[in-house]
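A single protein chain has been omitted; all remaining protein chains appear in their positions.
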Amino acid sequence: MGTGTDSLRENVYRANMELAGSGLVTGTFGNVSGVDRETRLMLIKPSGVPYDQLSPAHMVPVSIENGEVVGSDLRPSSDTPTHLELYRAFPCGGVVHTHSEHATTLAHAGLPLRCMGTTHADHFRGDVPVTRPLTEEEVDGDYEGNTGLVIVEALRDAGVSPEEVAAVLVAHHGPFTWGPDAHAAVENARILEYLARMDIHARLVAPDARRPDAFLVDKHYLRKHGKNAYYGQS
Amino acid sequence: MGTGTDSLRENVYRANMELAGSGLVTGTFGNVSGVDRETRLMLIKPSGVPYDQLSPAHMVPVSIENGEVVGSDLRPSSDTPTHLELYRAFPCGGVVHTHSEHATTLAHAGLPLRCMGTTHADHFRGDVPVTRPLTEEEVDGDYEGNTGLVIVEALRDAGVSPEEVAAVLVAHHGPFTWGPDAHAAVENARILEYLARMDIHARLVAPDARRPDAFLVDKHYLRKHGKNAYYGQS
Amino acid sequence: MGTGTDSLRENVYRANMELAGSGLVTGTFGNVSGVDRETRLMLIKPSGVPYDQLSPAHMVPVSIENGEVVGSDLRPSSDTPTHLELYRAFPCGGVVHTHSEHATTLAHAGLPLRCMGTTHADHFRGDVPVTRPLTEEEVDGDYEGNTGLVIVEALRDAGVSPEEVAAVLVAHHGPFTWGPDAHAAVENARILEYLARMDIHARLVAPDARRPDAFLVDKHYLRKHGKNAYYGQS
Partner (left out) sequence: MGTGTDSLRENVYRANMELAGSGLVTGTFGNVSGVDRETRLMLIKPSGVPYDQLSPAHMVPVSIENGEVVGSDLRPSSDTPTHLELYRAFPCGGVVHTHSEHATTLAHAGLPLRCMGTTHADHFRGDVPVTRPLTEEEVDGDYEGNTGLVIVEALRDAGVSPEEVAAVLVAHHGPFTWGPDAHAAVENARILEYLARMDIHARLVAPDARRPDAFLVDKHYLRKHGKNAYYGQS
């Protein structure tokens, strides 16, 4: 492991602990990974190890190329093939999977997370799509890898880029989010859950409420992202 | 009491305290028991004693055969006959009863907890059934024992084994869960409540949502249980 | 003040602090009183004093007979006349008023808290009624006293005794509960809120759900109350 990967190891460990303290996961559910694009190695939480027993040394390196574990005796998270597909398809640095309550409820209900206002538009440029259900062949085959592929498909079908909408709900399963690094992906998982809480109640209290105009969504998204951003101190 | 029972006494006490700290019970509600299949003794929380006054020595031993208290001056939980019926019918090591908010709400509404996704399928292989209401004769007679019998009946009518679905909602009452030991039964009570929170909102936001396919439910259940499990480090 | 009243002063202070820590009140909302039936004095929280500045000495003695403050320079809670009417009509020792979220929501909606199961029946023998709205004359006159009178009226119209159902929801206002002493009244306020959380969701998810049979409600109520009770250690 070079210095770059040591620092990634620390960051991925910290992002996993951040997730554990976020209220987004229960038990050993949930996992965070980060990638080193130079060595093409992903570091991810080991499978089924309680959060309070984790250390940076437990993070399992996996090759993006062939999915093989490199230099660790631990088994990586069972969702590893899903993470790998996302790193192959998206230019992101970190991926998070949770079963957070309200985002998962929308996934159970087969509903996208609608963009209903500026809190959403500050983070995601439009609705967060829900995938189609996997077929029996996809489940019986490389189930976790195919989960990654339907995420990529859902985003492509929605016509949005993975930078603009850094989250997808997997039908009957739960949310995956990503971002420039592992920490940012956790932040996206956190805001996704907050938005899902609001959208479920908005759907119940006003099913036919008017959607925000596209110019309002763009205004907020671009106020925080891109070259004309004017939020923050930099 | 032999060494085996001492260790069980400690485990049942700890599982009761775990339950007390879980947010699943209020006041003196809720109780956990564990069984020693060799001595055929169940240990259970005493009736109406506040959790902060409990110690391992307070756990009351009751004979599975005849329901009699063995070597204790304390009265066991008033739900004792329900626990006994479950130990007689199911090959389990621990039983938990709570009035946890959302699982109890489904029981009030007379609705089963639907399996809507993989979080559920990771723990229970299909819907968690709700019992029929007890008849006047059953309530006036051995009420608590009859509560156990309708739980066994509900599971049998649903056509599932107590290993596959380790929980039932008692109509107008609340959930009972079980597991290999007292701790596992508490974990099942915890996940049951989490699933109930999600199912209530899923029912409200999309009453006719498509159910997950049986092959997806089986995939997740068998990924964690049985001889082909591939979750965790063992 | 005799010793009896000193001890009551301490109990009423403690019950107010218990209420403050219960999550049932926000800001200076909510108040607890207790009564000494011998001296016919009620002790109640002063009006608008933050909970963290209260001490036993702040509890304001008020005459049940004529509503006058006895030996204190503080103004009693503005809800004092409501408490007095309840002590005149009911044989209770403590009264609590909160604006707790879900019980108040039912009061806003003009709906009673339905008895839907055994958690309710363990505490209240049937539905908790909601009052009629006060008339303009009642609001313009002795508003707080008239609030007490409509509570008494609602319970009488429901045909239940104040021992069996120790709570009423005041329409467009919020809950009042009572009990043998101030502490028991706070416990009733706490369980009332828990039941209201469940009933709101049960109403939403299954508006026409079957009610529990009267024999089940009586079984549970009488298992904990009255001469044939068999819950607890006594």
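We call the chains A, B and C, going by the order they appear; numbering starts again at 1 in every chain.
By definition in this document, a residue touches a chain if its C-beta (ideal position, glycine included) is under 8 Å from a C-beta of that chain, and two chains touch if they have at least 3 such contacts.
All values derive from a computational prediction rather than experimental measurement.
Undergrad: Tell me the shown chains the invisible chain touches, ordered by label.
TA: When the full complex is considered, the omitted chain touches A, C.
Undergrad: Just to verify: which one of C:M116, C:V160, C:I200 or C:L216 makes contact with the chain not shown?
TA: Spelled out, the listed residue whose C-beta touches the missing chain is C:I200.
Undergrad: Kindly state which of the options C:M17, C:A89 or C:A109 is in contact with the chain not pictured.
TA: With C:M17, C:A89 or C:A109 as choices, the missing chain is touched by C:A109.
Undergrad: Out of C:R14, C:H172 or C:H225, which residue would touch the omitted chain in the full complex?
TA: Of all options in C:R14, C:H172 or C:H225, contact with the hidden chain holds for C:H172.
Undergrad: Contact with the hidden chain only, please: which chain C residues?
TA: 26-27, 29, 46-49, 74-75, 78, 99, 101-102, 104-111, 133-134, 136, 139-140, 143, 172-174, 200, 203-204
Undergrad: Against the chain that's been left off, what residues of chain A make contact? List them.
TA: Within chain A, the residues touching the omitted chain are 116-119, 187, 190-191, 194, 197-199, 201-202, 204-206, 209-210, 212-213, 215-216, 219, 223, 230-233.
By our rule, only the chains that are shown with their structure count from here on.
Undergrad: Think of each chain as a node with edges to the chains it touches; is that a line, ring, star, complete or other?
TA: Topology of touching chains reads as a line.
Undergrad: In chain C, which residues are in touch with two or more of the other chains?
TA: Correct list: empty.
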